[in-house]
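A single protein chain has been removed from this complex, and every other one stays in its place.
And now, chain A:
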Amino acid sequence: MLNQLLKKLIHASSGRSRNAMAIVGLSIALLLILSAVQIQANYQQLLYTKTSQDSIADFLVINKTVTDKNVGAATLSNAEINDLKQQPFIEKIGTLTPSRFKVGIQSISKQIPFYSDFFFESVPDEFLDVNTPAWQWNETSNYIPMIIPNMFLDMYNFGFAQSQHLPQLSQDLITSLPVQINIQTPTGTVNYYGKVVGFSDRISSVLVPQPFMDWANKKFGEAINQQPSRVIIQTKDAASPQLAGYLKAHNLSTNTEKTRFEKYRGIITTVVAISWVMGGLMFLFALIVLTLFIQLAIASAKEEIYLLVTLGASPKQLQRFLRRQFLPANIITVIVTLAIVAALQFTLQKILATQNIYISAYISLYTIIAAFIILLLIGFVNNRAIKKYIHYNN
């Protein structure tokens, strides 16, 4: 009953359009800020989440840049590898072991005849983006499992096969096609069967299991140079400027298209930053407008408030009443804005998925936390304004 009477006395009807404007301003500001938070969250997700789609960004194969001076000696020393290990942007490092023997590979199928000289490399299993039970080898195994780069298959299918009038091959066909592997040793050629068991987007090399490599290098290898010339690293952020700087300073190079991402990232970062600044400024203005609105509402009911206090209404009672007048609108504004951002995110997810960019369909926890913090901030500013002007009125 008291609230109804107070409402009748301190009705904000004179300021209804101002109230609407304050709320619209606040909504736009909130939308900008929450979108900025959400974009940032999406961006982080794209960069750092370990899904197979973005594995390209996480793993880099690094080697010395081959120049006139180091031709024939572009290997990485232990000191260089150790130094790499200690860099903060590197999470894991593994060496690519090259084969120290000559390999030839030939088809055993008459329909698709081919022969080629070849080489193998191996990496520790943890760096592979192919997960198959076929990926194991011991001395009793019937065949040597191999992983080849997807890129090879593409090159063959869309370049080589067409120009040579050869049939195009699917992944399934290749994995069902055994090949003969000829290893040349000082005492003659040794034959094995080999089979492609997977395709990698991460490492552009023909990979065999590490146990096979160790065994074969020992058995057939020529112990000339045991130093690796390529390493694979796992990094939190392949586009980090630190990484790019380090590689450049140490005369190392990597798959450049991965680090080129850095440039796009710079653009995105700028856009997000602008959105932050705009949102922040709008928010500041919205807070000022809200405060002014409260001040105005109180000022226009100044006489009524004075008489209420004269009759015995306590400032606390009035402040509580006024808070209840303003708070629900603020809560609704924040919730509606959050809903809009959620809807936008859902739509964005659908659109991006068609372009093979995978983000969450739901807004991030950070966005919700940000909305909550903003709500607290609005509440705080409102309370301060109410307290200040009710007090001032007395």
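Note that a residue touches a chain if its C-beta (ideal position, glycine included) is under 8 Å from a C-beta of that chain, and two chains touch if they have at least 3 such contacts; residues count from 1.
Heads up, the rule we're going with is that contacts and distances are computed from a predicted model.
> If you had to name the missing chain as UniProt does, which of "Dihydroorotase", "Putative ABC transport system ATP-binding protein", "NAD(P)/FAD-dependent oxidoreductase" or "Urease accessory protein UreG" would it be?
"Putative ABC transport system ATP-binding protein"
> Based on the whole complex, identify which of A:5, A:288 or A:377 touches the chain you can't see.
Answer from the full complex: A:5 touches the omitted chain.
> From the list A:134, A:313, A:368 or A:381, which touches the chain that is not on show?
A:313
> Please give every residue of chain A in contact with the chain that is not shown.
For chain A, the residues touching the absent chain are 1-2, 5, 8-9, 304, 307-317, 391, 394.
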